[in-house]
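For this depiction, one protein chain was excluded, whereas all remaining protein chains were kept in their positions.
On to chain A.
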Amino acid sequence: MTDSTLGESVGAKGTTDIQNAYMAMARTKRMYGGIILIVFIALMVSGFMLADSRNAGGFWDGILNIFKFPGEVLEEASEKAALIPALMWKFLPSMIETINIAAAATLVGGLMAIMLSLLSTRGLARFPRLIAPFRRLMDVLRAIPEIVVALVLIFILGGGPVPAMIAIALHTAGALGKLFSEVNENASLKPLEGLESVGASWSQRMMLGVVPQVAPNWLSYALLRFEINIRASAILGFVGSGGIGYDLKNAFSWGQGRYDEVAAIFILLFLTIVFFDQLSSHYRNKLIGKA
């Protein structure tokens, strides 16, 4: 049981040197940490002050009224609580229309995202030189707000669910493409090499080598996107693509007297999101083999 079996001990002097060197390193790290903290606090304070000075109505006067409108809605809704289930039933068809838009958009956008992500992942891409262009294409798709695309398409194609679907699908392709591509980067290349060694084509390698590795993560991102898209398609109803958003806009703009409808629509939206969240976690667990 000699020291030599444990590697070389550096002795008392060596230890002191290492201790001093490490302390110096730790001090530098602490200093950087402190500076970053100060910068962060300064940014928060200055940002807050700027926002406060620009705020037209005055932040401090407004903050007290923040619960006033929800309070009004809740008050009226609770008075007419008995009517809400019937209203929810009434709005169910438009909710289904909204879900339909979101589902179609997620599906189309997801398929585009799969193609884009495989073409823009280093190590997997079919045309390595085109990785940057494909990435920029996804940036563009993400950068344009879907409401802008929807407005343009509604202007060209007329109102209805199809422009909303296309708008959301384009945004989904950009957003999911980036997430998918990050998932792909973590996939092991060994199975791909194995498939390449038997003479598989690029598409075969992607379908049989990459997809089985990344499918659970893809699915969970896609299902999260589906939830986001339900909300997005509800918002697009405000600009004339039908669905629950159109009803919500009407209920809001009629003002007092229709707040029970507003409450019913919100409850319906909430329940839908909860339902799809449960559904998605169930199927995701199934896919990755957990009980």
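Here is the rule we go by: a residue touches a chain if its C-beta (ideal position, glycine included) is under 8 Å from a C-beta of that chain, and two chains touch if they have at least 3 such contacts; residues count from 1.
Throughout what follows, contacts and distances are computed from a predicted model.
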item	value
Candidate names "Cytochrome bc1 complex cytochrome b subunit", "Phosphonate ABC transporter ATP-binding protein", "Histidine phosphatase family protein" or "siroheme decarboxylase"; UniProt protein name, chain not shown	"Phosphonate ABC transporter ATP-binding protein"
Interface residues of chain A (partner: the chain not displayed)	1, 3, 5-10, 14-15, 18-19, 21-23, 25-26, 29-30, 33
